[in-house]
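As you look at this complex, bear in mind that one protein chain is not there, while each of the others sits in place.
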Amino acid sequence: MSGFLALLPFWTAAMDFTPTDERRMLADTLGRYLATEYDFEARKRAMAAPDGFSRAAWAGMAELGVVGALFDEAAGGFGGAGFDVGTVFEALGRSIVVEPFLGTLLAGRLLAAGGADGELLASIIDGSTLATAALFEADGRYDAMRVAMRAERSGEDWVLTGTKAVVPMLEAADVVVVSARTGGQGAAEAGISLFAVRRGAPGVEVRGYGLIDGARGGELRLDGARLDASCLVGPEGGAAPLIEAALAAGVVALSYEALGAMGAARDATLDYLRTRVQFGAPIGKSQVLQHRMATVEIEIEQARSAAINAAASLDGDRHTRERAVSAAKYTIGRVGTLVAEEAIQMHGGIGMTWELPLSHYAKRIVMIDHQLGDEDYHLQRYIDLGQRGSPAITPQDLAS
Amino acid sequence: MSGFLALLPFWTAAMDFTPTDERRMLADTLGRYLATEYDFEARKRAMAAPDGFSRAAWAGMAELGVVGALFDEAAGGFGGAGFDVGTVFEALGRSIVVEPFLGTLLAGRLLAAGGADGELLASIIDGSTLATAALFEADGRYDAMRVAMRAERSGEDWVLTGTKAVVPMLEAADVVVVSARTGGQGAAEAGISLFAVRRGAPGVEVRGYGLIDGARGGELRLDGARLDASCLVGPEGGAAPLIEAALAAGVVALSYEALGAMGAARDATLDYLRTRVQFGAPIGKSQVLQHRMATVEIEIEQARSAAINAAASLDGDRHTRERAVSAAKYTIGRVGTLVAEEAIQMHGGIGMTWELPLSHYAKRIVMIDHQLGDEDYHLQRYIDLGQRGSPAITPQDLAS
Amino acid sequence: MEIGFTPAEEAFRDEVRAFLREKLPPRTAAKVLGSKRLTRDDLAEWHALLNARGWLAVGWPADQGGPGWTVMQGFIFDLECALAGAPRVIPFGVKMLGPVLMKYGTEAQKSHYLPRILDGTDWWCQGYSEPGAGSDLASLKTAAVRDGDHYVVNGQKTWTTLAQYADHIFCLVRTDASVKKQEGISFLLIDMRTPGVEVRPIVTLDGEHEVNEVFFTDVRVPVGNLVGPENAGWTVAKYLLTHERTNIAGIGESMQALNWLRRIASRETSNGRSLDRDPLFAARLARVEIDLENMKTTNLRVLATAQRGGAPGAESSMLKIRGTEIRQELTSLTRRALGPYAQPFTPEALDDGFNGEPVGPPDAAPVAAEYFNNRKLSIYGGSNEVQRGIVAKALLRL
Partner (left out) sequence: MEIGFTPAEEAFRDEVRAFLREKLPPRTAAKVLGSKRLTRDDLAEWHALLNARGWLAVGWPADQGGPGWTVMQGFIFDLECALAGAPRVIPFGVKMLGPVLMKYGTEAQKSHYLPRILDGTDWWCQGYSEPGAGSDLASLKTAAVRDGDHYVVNGQKTWTTLAQYADHIFCLVRTDASVKKQEGISFLLIDMRTPGVEVRPIVTLDGEHEVNEVFFTDVRVPVGNLVGPENAGWTVAKYLLTHERTNIAGIGESMQALNWLRRIASRETSNGRSLDRDPLFAARLARVEIDLENMKTTNLRVLATAQRGGAPGAESSMLKIRGTEIRQELTSLTRRALGPYAQPFTPEALDDGFNGEPVGPPDAAPVAAEYFNNRKLSIYGGSNEVQRGIVAKALLRL
């Protein structure tokens, strides 16, 4: 790891990028756990397990407090800030962990924001209940506000109909937080509600499948699924702000996961460049590869800055937060593709083999661009947010 | 010059890229003339002349038939095809000639298409009358259909009011072909008419200025300028197709001019890389610069192919022609910026000096992107043309 | 002025199309156009159909069984095949070993092997790369030691494409370790059914098995299988590497990929409209489309030179670099176009006889895998870094 990365991983206080002691401890603990319990072979075993992840590792990390770090005290956790989420996900990215963290983060934050009961949240945080979030649909692409799933009242109950696309770790989930329209249409923010759907409820159909990055996902079909009134999460028709905030945390998570994975891919590539000999010299002596790796390094640092900006914005006002979030995901998408493609190219054929961890890092990095909105989606969103009335940058802007 | 460029400069018949004998002769004649009469010092003198170009060189080239090559026989010329225009302008680009060819090409083709009298065209072709075209306005940016200048009938006459922007070589022009609205508004194609405005007519105000690439341009203000009926060129209100066709020829001209200038800049850079010694070796031994020059070379060849496609399309159907024209100008814009910036960068400081021809080539190449529509304008236009109903590529498409 | 083929070339193209309509098995074409997996039988069948028509050995002289086509005809043929969804002819026998044998083989080798290449009796693969010898091929270590009438071969080859289908392999082997590395190499034909030959699959990042490692342990090869003089293998190898370059830019494949991409982009929606009307995506699509239009003409210009006898040298490197960049960009955009549905990985959907319900859009299954698989395009056949070096040195004289 370069000195630059090691020195300045976080922005945790005004002008002070060193992590707090708590976060440093969390990072150390998780890093140690993953190094000993979750090497590349263990990851393969986790992928081959019935659920597509390791129940033991999940329980182990929950016990270490890794899940709790994703939530604030009000939700029963002991973290929940952007940099807490970042600390966890960067470590996960470094080991390309396939455990169900993203779904847990999204569902847990939605449930907490929606005032779900503490018992459910506690069981999510202690690892005994698995939760995920189903917020996207085939026709909505990356827009979580384009919800076609309908929820209609039937007496005291709700009846839900529609399909959710590529839900992370759907099969194993005990609870799925789904978005559905109780009003409005198209991509209107008004009229979207959230529901907690229990595993195996009638009218709930799950189709699971593997993902190219090694994790699992699924299609969730609700065909007149009947839920009682207690399943409504948050205000009826007013869930859009909750969803936006949860997705902001999700983007921070994915951005840091990408940073972890990009760092590992970069380090593997540097090692290869230093040791692989062709024409009598390490290929890292090639000036062309040196300059391209310099660009890779600069871009990764820019991506880290983007992730820092997004993490720092999580508790800020909506406009600042959403601009920073879209800027980060755009940057991560753009840089991730570059890093993954350059890492494979510089490895040559060996970089394309299933056997080498590098190829799996590359796949994960590229697939992060396909979760919660890609480079183009977030660039356009950044533009649209700006045109809804952002002032030109002022001297004050730097400190905001 | 690389062998590749030398071998395949034109596409002049089915699958045969060698130039016709006539064009080869034209290229040779013009090339010889420019080499002896229009070196870099002569160009400086031309720029310093009162008109901003060399009357003697202009007359000399007209006498050689260079102007006539831009027009077909019906117009009194002896060429006029896309590859004729290309032959002339590539040679002009190689010597960054500042003579009034672009305005002449545009105005001449508009006049010919509009059925102007043969005497005027003959005097343009023999070099005795200077013509230019004023088709763009400040608020229209690169869209020649966004015409705000009004032409209103007053008895038998027309009265024109409005301003035209950055008209090439305006001050010296004896005749300016201007577009004005006799109907319609905004960017509507219907309602645009052409008029031939004579130098010094009442209500005609000219403000000339130098351009950063060494040529001259000007603002044309018509303040109730009164023209007699004979000044109308082509159908009243129906000039849009004439303008589009003339601009297509203009884009072919600029594309080939850019190819000539890019070739010269590339050659100068290769020479510099071969001869400039730093750290005991020619800087061209740097692998990084080698790879970047390889990219430059590949891009220039792609740009030449784009220009060939546009030149070949000039006589074809409108849709094919306009797609090829926008594809070419987009490509030339993109590649031109790359070539100009890389040429300067690889030269280092010396590449930024006024003294070195290279810097003037770079300026001309970049400024070509600011004439008749830039990279972004033509990419968007290419997209819009496609969405107006282009079929998907079929096997037949390659031969079309 | 019209851009296009000559009337004779147009007529030829019609002939190719008619043949493809009549003979190309629709089941095979559907697999190719849908990026499904081909079986060994699919490939062998197409090989036989081409051979029956006399169109298999495109680069061979007419008197050796080649069709006697011009360079341009070869290009048109490749193009039409790609657009129609014909499988690529496995090149190792027909395009590589055949010309080598014609130039360097003994009469016995020619009369034995050439007919068997054409009729498909022998299925060849190529034993060049080794774990320590990739771009730096001359560093290869697989040793062939003379022992009476045989060479005894020990060592390992890698990245051996479709070795799992092959029964023969042509190899570069080291026959003299005491001289400069290029000078001790020989070109040897090995029957893979000989004891001591072992093929182990390499699974690539997309989960596919296309390449292999081939191990040689005391493999006895008759000295009659040596092609060219002993220790002259580098010359033979160089001849082979410069041969057969008409389709290096992969224009047909890229046109096919563009069709696929366009279909997906016109169907996928973004912000309530079709993706090809999304400003950023439309711009990406237009850029690569224009680049491909330009590339077609660039390729035709190179071919026109070759047609007139100018041998394309470093120009091939330009075509290879830009052609592979375009193909990679096309599969990259197709991956982007699918949005979230680029993630599902259902390799079983690519097999013969799969009739499950697809995940997401009907044509999504191969897309992301193909994107990752196509990273190989800029690596193999001389990496794009190697090709840029060739352009700089040979064309630009740097």
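Points worth noting:
To keep things simple, chains are lettered A, B and C as they appear, and every chain counts its residues starting from 1.
Just so we're on the same page, contacts are C-beta pairs under 8 Å (C-beta built on N, C-alpha and C of every residue); 3 or more make two chains touch, one makes a residue touch a chain.
None of these values were measured; they are calculated from a predicted model.
Considering the intact complex, the chain excluded from display touches A, B, C. Within the full complex, the residue among A:104, A:132, A:331 or A:359 touching the omitted chain is A:331. Within the set B:43, B:94, B:266 or B:360, the residue that contacts the chain not displayed is B:360. Touch with the chain omitted from the figure is made, among B:37, B:157 or B:219, by B:219. Counting the whole complex, the residues of chain C in touch with the unshown chain are 279-280, 283.
With the whole complex as reference, residues 2-4, 7-8, 11-18, 81-83, 270, 273-274, 284-285, 287, 289-291, 293-295, 297-298, 301-306, 308-309, 311-316, 324, 327, 330-331, 379-380, 382-383, 386-387, 392-393, 395, 397-400 of chain A touch the missing chain. Think of the hidden chain as still there; on chain B it touches residues 136, 138-139, 141-143, 146, 165-166, 186-187, 207, 209-213, 217, 219, 277-279, 286, 288-289, 337, 341, 344-345, 348-349, 351-355, 359-360, 362-363, 366-367, 369-371, 374, 376-377, 379-380.
Everything below uses one rule, namely that only the chains that are shown with their structure count from here on.
Centroids of chain A and chain C (each the mean of its C-alpha atoms) stand 39 Å apart. Residues of chain B in contact with at least two other chains: 287, 291. Contact of a single residue of chain C with at least two other chains is seen at positions 385, 388.
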